[in-house]
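Quick one: structure below, then a few questions.
Removed: one protein chain of the complex. Kept in place: all other protein chains.
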Amino acid sequence: MSILIDDKTRVIVQGITGKIGSTQTRWMLKYGTTVVGGVTPGKGGNTVEDLPVFDSVEEAVQETGANASVFFVPAPFVLDAFYETADAGIKLIVVVPEHIPVHDVIKMRAYALEKEVLALGPTTPGILVPGKGKMGIMPGSLFSPGRVGIISRSGTLSYEFAGILSEKDIGQSAVVGMGADSVILTNLPDILKLFEADDETDAVIIVGEVGGMQEEKAAEFIANGMTKPVASYIAGRFSPEGKCMGHAGAIVRGSAGTVESKCEALKASGAEILKSPIEVIDWTIKNDIH
Amino acid sequence: MSILIDDKTRVIVQGITGKIGSTQTRWMLKYGTTVVGGVTPGKGGNTVEDLPVFDSVEEAVQETGANASVFFVPAPFVLDAFYETADAGIKLIVVVPEHIPVHDVIKMRAYALEKEVLALGPTTPGILVPGKGKMGIMPGSLFSPGRVGIISRSGTLSYEFAGILSEKDIGQSAVVGMGADSVILTNLPDILKLFEADDETDAVIIVGEVGGMQEEKAAEFIANGMTKPVASYIAGRFSPEGKCMGHAGAIVRGSAGTVESKCEALKASGAEILKSPIEVIDWTIKNDIH
Amino acid sequence: MRLYEYEGIDIFESVGIPVPRRGVAETTEDALIIAGEIGYPVVLKAQVLVGGRGLAGGVKTATTPEELEEISGTLFNFEIKGLPVRKLMVCEKADILRELYMGITVDGFSGKPVVVVSTEGGAHIEETARTSPDKIASFYCDPTFGFYPFQARMLLRRLGLSERLLTFCADVLVRLYRVFSQFDALIAEINPMVILKTGYQGGLLAVDSVIEIDNSALSRIQYPLPQMTERIENPLERKGREIGVTYVDLGGDIGIIASGAGLGMATMDIIGQRLRPANFLETGGGITEELLYKCMELVIMKVNLRAIFINIYGGINPIHEGARGVVRYIRDHNVTLPIVAKALGNHQEETWEIFRSGGVHVVTEAPTEIAVDRLFELVGKK
Partner (left out) sequence: MRLYEYEGIDIFESVGIPVPRRGVAETTEDALIIAGEIGYPVVLKAQVLVGGRGLAGGVKTATTPEELEEISGTLFNFEIKGLPVRKLMVCEKADILRELYMGITVDGFSGKPVVVVSTEGGAHIEETARTSPDKIASFYCDPTFGFYPFQARMLLRRLGLSERLLTFCADVLVRLYRVFSQFDALIAEINPMVILKTGYQGGLLAVDSVIEIDNSALSRIQYPLPQMTERIENPLERKGREIGVTYVDLGGDIGIIASGAGLGMATMDIIGQRLRPANFLETGGGITEELLYKCMELVIMKVNLRAIFINIYGGINPIHEGARGVVRYIRDHNVTLPIVAKALGNHQEETWEIFRSGGVHVVTEAPTEIAVDRLFELVGKK
């Protein structure tokens, strides 16, 4: 059983009638994903890629038995769509759009926890399970089936790692984009937990970046009993420092957030630190991952 | 066991340092109520009527073991105080103040339901259990111990009924002021339920008034299995009609809200309708209540 | 506090609800100028704080300046349910395809905001609610969560709305909820919400407004509102508001002062069986010597008064202090009218003594009926 997407996953696309929504629906279908319909308020009754479009998620769920949703909804309407989707009983939501106000994200996050929804994003490329399906925008051609899990805060950097591995015939069990925003709907350790429990995953790559505390918290999880090998690359070593002014963030975070603090924490937890993405190849050889 | 107030009730007074708060605390103590302290933010460390004053409800609960609270808090601060009190674990709250915005009341009501708090008011005279204690402003001299329960939407009208009964040596098991506002924190049927279950109450008087649906809903409860005799007086027969403009209320309420609709519903449920308060004496004689 | 239609329309506009071009006229000259700017035909709407205006003839269309002058002249000399017409709203005439109803109020029993919509807007909406409940849909909100567009769309779909109309109406409904919430409204209503024949303004136009603001919340509303007292037509009722009591002017000749609305209504019910109340003054919980002095002053302003009946309880109120105010007024103004007072509760003995010192007839028994018997003895039949 793969994580997040399996044979029972029935996906609806919210914002399916938009340019990106319809294009990505075509790519998802082409990749073999079970997309069963779409939602755009006011466009109910139309079809996109031969799929029915509904006015509401409630109706889409009733008519199609959908249990997962991927969002291509304009940023100002995402909070509303998220509430609607959670209320309609959907338990997996992938929020692709970027530029969603943080104050909306924290409300969505609280709602997801309350309604027991697993949500990824915002600003996520989504989830891809090679050979099974994908929810989001990952370009299918770069991925191949296998037993390495990838969790990434960055969209394109996750493609880079999958691409490097696939060229060396090392396939992936699942690739999960957590979302690149400062607040995300599901934290890194919670995804790590899914891979640790997944019998189709042998090892996990964490692709992180400077800022926030996700990687430090992941290191805590690894130290507290992750059994599978973990490698991690943290981008942003040469990034210029932001002109930070407020103290509140620094007080809350302490020293966390730098590339150094993340690498140190992960190294101490037993994870392998990759200084450059290409080093992932040596790591797979050393750990006999294939 | 009396309803709402018994030997285990330990009351704090919120807004105890105000003029009304301190005066009413004296009256409550004089009536034999177990008042254990008070709360006024910023006045912690003082005493009123030899009772300790605290800055927060949390502290008051910790220090005094309080489990009930009566509010003499200025209207603009009531919502905040209510949240604080419910969060501190208090399960009985009497909100005496009037002029609290309805939009605050509906939030308090939702919070009370969520936190399983029994709250009365706003604009309530409170609760009085003759011989045991009182929370609120009811003048003790008019009440006497006995076996008739009174529920009233109006403060002074509840005194009137208790006074009429007491003069005829018919005592009360408890007198509960629901609150005179259009939205109240606990509805009439829920109080009626307490009296129905109370082995110290033989009969109940409902003192209602024109407007709202409380009496109609109480009639439903009575019809659905109230076993004790109920008498009801509805004030407002000669009141001039309001210059109602909006339709929304009328659509939601239907025909409910007039003195006639209330009397009809209650009569149909088996309750006795009192056309004038003094008729309550005949009702007690007829039903052998004493 | 009820707002005039034009005030509500301004508020609707401030939150982005589409509203007609319009102006407010206090004279026929004003109305002509406004109509000239908008272009004929225009609709003239009498501004009064009472419902049923349309059916009473307070809304008229003018197609020419001449017609406008005639209509305006009539309306300014008009009274609707006893209220004078001081202002007209002059607005563009909407090209009506259909009329919807949208309203939000607080449901007293559930304690929740309830959003009501109907495909049959207009003056007969309450009748529609009774006869065709399927044309009405309502939604009870969680007051903490608020009201979101997806909920508005679910509600409106129950009426069969679809396509652009669905999302546009949902948008308006959410903005109406914002008004309801930000203005601490008891009622926020658009009736009718017009669907236009053209696509102008997104095809929707809120051509009427009903907003009633919770008086208890007036001080916290972040919007310039008129003074509450300004819009009370009856001068005695206005004075009541000013001194902080509830005063209702009635047609009879017995003045009533009571503490508590319920007791006050019961008192009126009892008196009303044999005599005619002149007014009804409810003190609330803030009795002081000064307040009751002013209450006496206000109640006595009513002409042809035959007696005053006082019914008060000492719970939260220091009735002995109130009694002092009554007696001081009697002395200052040599009041000779018969006054009956029933006063019980805390400080009752002291209160009786004070009342008696001013010549007030004190009743010490609990039933108000007995005190009214006493009043009846003093003044006889009507």
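General remarks:
So that you can tell them apart, the chains are marked A, B and C in the order they are listed, and the count of residues begins at 1 in each.
Convention: a contact is a pair of C-beta atoms (placed from the backbone, for glycine too) under 8 Å apart; a residue touches a chain by one contact, two chains touch by 3 or more.
This structure is a prediction, so every number in the text was calculated from the model and none was measured.
Touch, as defined at the top, links the missing chain to these shown chains in the whole complex: A, B, C. Among A:S2, A:Q214, A:S232 or A:T284, only A:Q214 touches the chain left out of the display. Checked against the full complex, the one of A:G32, A:G45, A:G89 or A:G249 touching the unshown chain is A:G249.
Touching the missing chain, out of A:F54, A:Y159, A:F195 or A:W283, is residue A:Y159. Not every partner is drawn; the one left out touches chain C at residues 144-145. Taking the whole complex into account, chain B touches the unshown chain at residues 41-45, 55-58, 77, 79-81, 83-84, 87.
Residues 20, 24, 27, 75-76, 96, 98-103, 105-107, 109-111, 125, 137-139, 141-142, 152-160, 163-164, 166-167, 180, 182-184, 187, 207, 209-210, 212-214, 217, 233, 235-240, 243-252, 254, 276-278 of chain A touch the missing chain (whole complex, contact as defined above).
One rule holds for everything that comes next: only the chains that are shown with their structure count from here on.
The touch graph of these protein chains is an open line.
Sorting all chain pairs by how many C-beta pairs they have in contact places B-C at the top.
Centre-to-centre separation between chain B and chain C, using Cα means, comes to 27 Å.
Computed centre separation for the pair chain A/chain C is 55 angstrom, with centres defined by C-alpha atoms. Separating the CA-averaged centres of chain A and chain B is a span of 53 Å.
In chain A, no position touches at least two other chains.
Counting partner chains per residue, chain C shows two or more touched chains at no residue at all.
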